[in-house]
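This report concerns only the one structure given below.
On to chain A.
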Amino acid sequence: MEKENEALILKIIKEIFGEYFISYEAISPNKIFVEIKRENFKFNIKRLIEKLDIWHISTITGTDFEDSIELMYHLWCDKYKTLISIKLKLPKDNPVIESISDIMPGAVLYEREVYDMLGVQFLGHPMLEHLLLPEDWPRGVYPLRKEVPLEKVRKIMLEGSEKNA
Partner candidate 1 sequence: MPEIEIPVGPQHPALKEPIRFVFRIDGEIVVGAEPRLGYAHRGIEKLGEHRSYVQVLYLSERICGICSVAHTTCYVETAERLFNIEIPPRAKFIRVIVSELNRIHSHLLWLGILAHEIGFDTLFMYTWRDRELVLDLLEMITGNRVLYAINMIGGVRHDITNEMVDKIRKVMDYLEERTKYYKRVVQEDPLMLARLSEVGILSRSDAQKLCAVGPTIRGSGVKTDIRKEDPYAAYDEIPFNIITYTEGDALAKTLVRVDEIQESINIIRYALDHMPSGNINIRVPLRPSPGEAIGRVEAPRGELFYYIRSDGSERPYRFKVRTPTLANIPALCKMLEGVYVADIPVVVASIDPCIACMDRVLLIDTNKGTWNILTGEELRRYSKKWYEKHKIR
Partner candidate 2 sequence: MSLLLEFLKIAIYPGVLFIIVFSLFLEWLDRKIYAHSQHRIGPLYIGPHGILQPFADILKLISKEDITPPHVDKSFFMLAPPVLLYLAILGMFMIPLGALGEPYALLSFEGDYLVVLTITTLITAFVFAGSWASFNRFSALGSIRALLLMVGYEVPLFLCAAAVALDAKTLCLSRIALIQSTSPWFIVMQPIGFIISLIALQAELERIPFDIPEAETEIVAGWLTEFSGKKLAMIRLAHDIELFLLASLIVTLYLGGPWGPMGPSALWFILKVIFVIFLSSILRALFARYRIEQAITFFWKYIIPLSLLQVFIALLIPLV
């Protein structure tokens, strides 16, 4: 049953993303990775969500590579019982993407978390603030980036507590 499901979804995805579609990889029966370009991302995602009537987003994973930040939207399609992970790369210097919290309110906290950890700006997000970091966290230091070593993060924590205490 999975085989034609997969083919069906692949057809739909290719049809929706058209020339923004880069690559496709099915790593296990019901998990699919789809890489797309960054341009008019909001419009494509909106159409995909409506077409496959996806209502659940598991989470948004941000990964830091040398030259770019890769975002992964893990969408669970209940109709075909598969997990579609939409991958897209953002330039490292100013990572900006449209927020999808108006289509899927459930993604609000995940976007804030990626903003907290990797510094990705989400346009149109209702309350883009620190989710997990303390208020007086120094601007511009994004802990999950590779160039921020563990010791530096621990030092900020120690300084932070002295400054406040």
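On how the list was made: all candidates are chains of the complex that A comes from, given by their letters.
We take it that contacts are C-beta pairs under 8 Å (C-beta built on N, C-alpha and C of every residue); 3 or more make two chains touch, one makes a residue touch a chain; residues count from 1.
Computed from a predicted model, the values in this text were never measured in an experiment.
Here chain A touches, in this complex, candidate 1 (chosen among 1 or 2).
Residues 27-28, 30-31, 33, 55-59, 61, 63-64, 72, 74, 78, 81, 83, 85, 104-110, 113, 116-117, 130-135, 143-144, 150, 153-154, 157, 160-161, 164-165 of chain A are the ones that touch candidate 1 when the two sit in their complex.
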